[in-house]
Every structure is written in structure tokens, then in C-alpha cells.
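Of the protein chains in this complex, all but one are displayed in their positions.
Labels for the chains are A and B, by order of writing; each one numbers its residues from 1.
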Amino acid sequence: MTPARGSRPGVRPSRALPGARVAAALVAPVWRTLPWRTLGAAAAVGLLVVGAGRAVGAGPVETLYGLRGAGLALALGVAFLLDDPARHTTAPVPVRRAVRTLLRAALVTPVAGLWWAAVLLLVPGTVRPPAGDLTLETGTALVLALAGAAVAVRYGDAPEPGRSVAAALLGTAVLAPLLLPGHWALFVPPNDPGWTAAHERWARLLTGAAALCAASLHERGPHGQSRSVTSPCGTSGPSRTS
Amino acid sequence: MTTVSAAVTVSASGLTLRYGATRALDDVSLRLGRGVTGLLGPNGAGKTTLLRVLATSVPAASGAFTVLGHDPASAHGRQEVRRALGYLPQTPGFHPDFTPFEFVDYVAILKELTDRAARHREVRRVLDEVGLAEVRGKRIKKLSGGMRQRVALAAALVGDPGFLVLDEPTVGLDPEQRMRFRELIAQAGEGRTVLLSTHQTEDVAMLCHRVLVMAGGRVRFDGTPAELAARAAGRVWRSTARDPGAKAGWRTGTGGYRNVGDPPEGADLLEPTLEDGYLLTLDGDRGDRGDRGDRGDHGDRAEATA
């Protein structure tokens, strides 16, 4: 006897607003799949750096470095946001990857916001650099990390690419202040006359990172002629014929 | 036995995919109907790649296929294929802190089952079906390898998909678990289209109404298991020492040698098995490509073809 597929009661997906309903149903399990330990460690290091600066009475420049370091630390955590050990199971499903990725980002955003507010409040007002501009810098770092992870997921096959994304992000953060020419400088001290111009560049960078992120949210089209090369074959064991 | 329907549910033509210089899929065409179809082949034959393409996990560079009437060439078609798909990947991977129930429930939501009560009923049903009812509240990291494999099968089965793609689901299972899995797959094959990749010729012999043999990214054989076994008719014989002319030969537990290849005059012929047919199909494939080796070991052959 062949049961007609899909006739089981209650099993068929509801088609009314599937995206929203699915997203709502996904909130709880996705919340649990998020790399909270990694994010927590990153957030803790950020708070520690800024807290230590406060404890030793750091000056405005050291505080700025500390805040940038804290932002970078959380961005390193966010680089792991799209890691999914069950990726091979959870990838070919009807719920689009954009929904799954945005849901992860949406769940982390308020937490990150609270954390950043705490970091800023830890800094004494007398040495605090312009909060809005620094929020822009940190936001850009976080979006860049997310964009890196999205690109890694889109063009790679690894279930957990976060480690490489974090290394790339760290390398960028180290090299950018060393290699960027003066008229592209991003990491300027607060009393620098180029502060405003630098933050216009930060804003452009944020836009670019967000665009890259958005472009990488969707899976590659069903026809992938120009493909990146990943593992050529499975890793199955030797043939058993016994 | 499985129900065999003549209706074509999955059809593919000219699927090609390269990884660098390697042709993982080389102009693969196939037509599948309801029931379990086995996919045999040595390592690196392109089995996993074919399954990933059919599961819409990776796009093929060229070629086309349809699943249950949906063409994944468009984004909409791909969604429809995924709605009808159950996929057990070769290395499933889990969130170790989830329980089997939570994990399968998670996958069920990803398959757009949004009615909570009905979904939970369905998750419990598939967990019952794969025999995990008792451990559904235990964390996955505490489960044995066989149980994890069953969690992955449950995740594939949830939502009652019409097309089931199983990539070596019986690897690493003990004989009893494997028997249990065969039952599950046979059951799943009723009314569904199941494509089962495996290294176990026994799985194919016991489960499949049809078998494909792949090597070097191409389909080398397409027929019934009986037809595959029949390829070795008259080419398996017994001897007291390893026959130097045999393509493969090994000492059996009873002391004599079982040889596969071109038998000498008056050899003591044996009944061929599906595996004999499989070995000779691969060997013929090697012969076609002119790199016929003289080693008889099957493992070596598989590696060499890979």
C-alpha cells in the first residue's frame, strides 16, 4: 500500500506567510544553536579590556584603543556566528538561507547592543571619545565579521568556517592601520583633524560591508557555472565487501 | 519487497561537475522511479557529488534534472524540490547539546512545518519509526554512533518527503543496527523514491529493486541487482590455490580459494553474487580505459579507480 506523500494531517507546511511563521518557530532552536560561549568569551574580553583601562586610569588615547580593541574582540566572536555543525543537514531545506542568517543576526543584535552600551558606560565620560562615531566603528567591524562569515558560507563548504573568518578579520585589523595610506586612514586619534573624514570612510565601509553581507545571504543560483572548488569527493571509508 | 512503479519521479540528464581537473560528474543521466535504488561505486566515483547535486546542496555546472515534476533550475523550483526532499548527508553533523527531539524538531521547522502540535506529533512519529523513542530526551553528544545515524535518518524522514537521498547511511553500524536500518529504508521506500549510496553490496542485494554503478564520474551500470550479478555468471570459480589468472581471489573460511575473472577450462564454477558482478563491472571499466593492473585485491582496485 502506498500512502500518498504529503497526505499526513498537519504535516504539510502552511503556505500563509511561510517566512514569518517559520522565522517565529525558528527563534527558539536557532537561539540555542548560536555560539554563545564564543560570543560570551569575546564580550568578556572586551569588557575586561575596557574595565582594565578604567581601573588604571587610562587616558583618552588608551581608552580609544581599548574601545576599538573591545569592538574587535566582539567582531571576532561574531565571525563564528554562522558556524553550524549540522550544516549539511540544514542546508537543502525550503527555508531560505537568508532567513536563517538574518534570524541569527537579529537574535545577536540586541545582545550586542546591550553589551556595547555597557562597554561605553564603563568608560569615564572625561576620556570617552565621541560615542556615536565609535559605535559606527564597532558596528562596521561587526558587520564586516558577519559579511566575512556569510561569504565563507556562500563560497565554501565547511560547516564551521568561523576560525578562518576570525583570522582574516584579525589580520585585516592589524594590517589596516599599518598599510592604509594617509588619505584612507581609518584609525585616527580623536583630536585629529581627519576624525570626521575618517568617519565618513567608516560609514562608506559599513555600507560596503552591509552590501556584501546582503549579496552573500542568498545561496548561489541553481546554475553555478563559475564555481569555487571545494572537497572533490566524499570521505567515505574503504569499500567493505565482507 | 518494495513496490516498484514504472512512473519516473526523478530524472536527470547530462549532469556534469568538475573540481579543478577532476570530473566528479561526467555527463550523468538517470531516471528513478518509486522504490529504493542503490548507488554503488568505489571511493571518488562521484556518488556523494551526485547525491549532493540531486539534493540541491551544490549546483551542477551543466545538465538538468527534475524531482517529482519540479525543476530546481529556478529558485522557485529549488524550493519545491526541497519541500519534497529528505536528505541524509555523508557526514551529518549535529548540535551536540540538542536532544534528538529538539534536533529533528529544528529540521522540521526548517522544512516549514509550522503548526506546533502537528509538528511535534510528526517528530515523535519519525523518532518512533527509527527506534529512538526512548532516548529522544537525551543529548545527542551522549548517544552512540548508530543512534546518531538514526537521528540523522529521522531528520531526513521528517515531513514525509517524497524523495529520500541517503548517503552511506549504514557506515559504522554493527550488523544488528544495519539490519534495523535496512528495515527502515525498505519501509521508507514504500511509495517513495529513495536513492541509497553505499559500499555494502549486501544492502543493495537486500533492499534495492534497481542498482546504479558509478566510476570516474560516470554511470557504468544501470539495471536490477539480478542483472548485475548475472554479469559474473560463469566467471566465479573455486580452486585449491589462488588462481594466477584471476582478477580477484581470496581464501575463504573453508580453506579453498574463490576466484573471479576468466576461469580456466573445467573450473569448478560457483554461483555469482552481486558483488562479483560489481567487481567485474569495475574491472571492465578499468579495461576500457587501458590501465588494467594485475593486482587482484579489491581494496587496491577501489583505490586505483578512485
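Going forward, a residue touches a chain if its C-beta (ideal position, glycine included) is under 8 Å from a C-beta of that chain, and two chains touch if they have at least 3 such contacts.
As a working rule, contacts and distances are computed from a predicted model.
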Absent chain per UniProt: "Small RNA 2'-O-methyltransferase", "FAD-binding oxidoreductase", "ABC transporter permease" or "Fe-S cluster assembly ATPase SufC"? "ABC transporter permease"
Residue of A:Val49, A:Leu134 or A:Ala147 in touch with the missing chain, whole complex considered: A:Val49
Hidden-chain contact residue, picked from the options A:Thr38, A:Thr90 or A:Thr140: A:Thr38
With the missing chain put back, one of A:Leu170, A:Leu186 or A:Leu212 would touch it. Which one? A:Leu170
Considering the whole complex rather than only what is displayed, give the residues of chain A touching the chain that is not shown. 37-38, 41-42, 45, 49, 53, 56, 58, 62, 65-66, 69, 72-73, 76-77, 80, 162-163, 166-167, 169-171, 174-175, 178, 242
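In this text, only the chains that are shown with their structure count from here on.
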Cα centroid separation, chain A vs chain B, in Å, comes to 37
Show which residues of chain A lie in contact with chain B when the two form their complex. 1-6, 8-11, 13-14, 18, 21-22, 24-26, 29, 32-33, 84-96, 100, 157, 159, 220-225, 227, 229-241
Would you mind writing out the residues of chain B in touch with chain A in their complex? 3, 5, 17, 19-20, 22, 24, 34, 42-44, 46-49, 55-62, 72-75, 77-79, 82-85, 87-98, 102-103, 105-107, 109-119, 121-122, 152, 155-156, 159-162, 167-168, 171, 190-192, 199-201, 275, 298-299, 302-303, 306
